[in-house]
Structure formats: structure tokens, C-alpha cells
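In this view, the complex is presented without one of its protein chains, the others remaining in place.
Let's turn to subunit A:
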């Protein structure tokens, strides 16, 4: 992972697969009524039901990303409502004033079910859009995470408003540069009553995830944003600061389910390098696993990490954690090796199963090792779609 490797383009698969994985994680939950059914879920986690349910909406004439495109902010922070779906996902790596590390993820998904015919006056109660949000907080030394997820059918309770540059789900809100706001994003949310109020300002330029190449999904990442804010209620409020990663995608997002398992890592190293890796394998455990990714150096230079050849990174699981009911086992610790790279990734807390509607593990990790011959450390986020593949 040194930039002496000339630029090449094999991020193509990841460009697509990363969005896919994220969307799966984010949407996984959508259409499952009620809380997680843990042990009853089989590996396909009701994908067939989901399929049925969504089949009714499959032929809706949503727009597809097409034509030349480049990231434009703040426009592209906002929703693309002509498309079937949008996702916003942040991985935040924070520290309070006492130096306690806090890992946080926040996600918001909009899934269109019916395309809006121009000028049509549908009832505001018609089911046309679903929203799902989640927030998870993992604090070093805690026994488990604080996690909450929410669903909404829009209709005012959740939505996206481009003129005022706001996205919301109940009282959770992202403000991305309304007239009064600073540059960047302001997030107000809460996990089980614990309020979080953070401002994120980009420290690196966005990196586009796809161009005008006909991909069904388009989007960008901002690999590093500086974060300032508070967590907690008035009397127990703590000031926190740190860095965040933002994934922003829209288009024909893949729905949850399907024959693949994914593990996705997002790492912020203290030498200023940001790294994301996506490992993909068949859920039945057969066949080749691929690892692709993206490294972004301190000056913002982005290097796609190819699945093979001289720049490839090896991702080996070194420890796993099994849910209490034994229904799933997650590889929670990893060794990463590649050119100029040798990193050990360990979970901050082992049990970071957020208990969302569909199984998964979304948690904070710590990272240490060497990058280009220099000792590095950092924090990261690990997301796993299901616990079936070792």
C-alpha cells in the first residue's frame, strides 16, 4: 500500500461491491417486522419473503444513474429521489476529553417503493417510501454497545428536503449546509435516549465511487472528516472529537439477502492514511474470497486496492465471536498484509451485535501495526452482513 505503485483501476469490482455491501447492511432490516429473530433466521434470512414482498415493486420505473457525472457538494449530500434508493453511512472514531475511545456508526437509508409520476397527487399515506436509520455507539471498556434502529414510511415523519438541506427520521437529523449552517454536516441523533450532536467537516476531498460507466449505483466517499461535538444529556454531556468516514450512495441499490457474505473494514490510521477493505465470499463458504478496497493518503491521493497482483491486500481472520444463542459466528479480529502494510485489527468490544432486525455485526475496532515502515495505530469500524461464513 505504497503510492509508488502506479495508479490503476481495478477498484471496479469494489466500486460496486462496496456499495452493494453497504446497502445490504443498511437495508437488511427494512422489511422484517419486529425485532431480531436471531436463532430462527436461516442463512438466507427470509430472502424469499423479501423477494416476494419487493417483487410487487420491482418494475417501478425509477431512474437509473446515467450520463456523465462528478460529485457536486452540497447537492450530492442530498437525496436523489428519482432513484430507487439512497444511503448515508458514517463511521466515526471519537475520543472524549478523558481520552476514552468511542466508536460510532450512523446510517440512513431511503428505499423508494413506488416511483412518483411527475405532478401526481398521491395520498400522503400511500406506502411509497421506506426509511430506516440506525445508530450504534461502542465505548472502550463497556460490556456492549448502545444501539437503536428506526423505521418510517416517510410521509413527513422521515424525509429529505433539498431546499433546506435536511434529512430526517423523527428527531434524528442531518443538516448538510442549510443557510445558517457551517460547511459540512451536522448530525443530531440519539441511541436509546442518549443524545449525540456532532459537526463533521471534510478534511479530504470526496472520492467518486463510479463514473458514467453504466453502474446501477453511484456515489462517493469522504474518507476523512473532522468531528467535534457532544454526547450525553445536559448534566452528563461529554465533549468528543475525532474523525469520520462518509459513504454516500444512490441508484438501484441491492436489497438484503443473496448468496454473498461481506466483511467491510474502515480504518483511520494516525499517519493520516484512510483505508477501506471489502472482503466478499459466498455465504455457503465455497469458492474464492476477494478483498478489494481503497486507500487514501494524507494529501488526498486515492489508490484503489486491487483484488490481486502487486497491490493486493490479504485479509485473514484471527479470532471469532459467537452469539450467545450460537446462531452466528463472526470473524471479529483480522490480520491485514500487503505491500508496505502489516496491520492487526481487534474488536473494541467482542459483542457488537446490535440486535437489529437482520443479523449482523457492526462495531468499533482498534488497529495497530506498520505502514510503509512506520509504526501506526488507529481506530476503525468493521461491518459484517451475516455470521455464516468463516
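As a working rule, a contact is a pair of C-beta atoms (placed from the backbone, for glycine too) under 8 Å apart; a residue touches a chain by one contact, two chains touch by 3 or more; residues count from 1.
Operating definition for what follows: contacts and distances are computed from a predicted model.
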| item | value |
| --- | --- |
| Among "Transketolase C-terminal domain-containing protein", "Ferredoxin-6", "Cytochrome c domain-containing protein" or "Peptide/nickel transport system ATP-binding protein", the UniProt name of the subunit that does not appear here | "Cytochrome c domain-containing protein" |
| Touch with the omitted chain, as defined above, among A:130, A:189, A:209 or A:384 | A:209 |
| Hidden partner chain, touching residue among A:60, A:237, A:284 or A:314 | A:284 |
| Residue touching the undisplayed chain, where the options are A:158, A:260 or A:295 | A:260 |
| Options A:106, A:151 or A:220, residue touching the unrepresented chain | A:220 |
| Subunit A residues touching the omitted chain (full complex) | 5-13, 15-17, 20, 44, 47-48, 50-51, 58, 64, 70-71, 205-211, 213-216, 220, 252, 254-255, 257-260, 280-282, 284, 286-288, 290, 300, 302, 304, 306-310 |
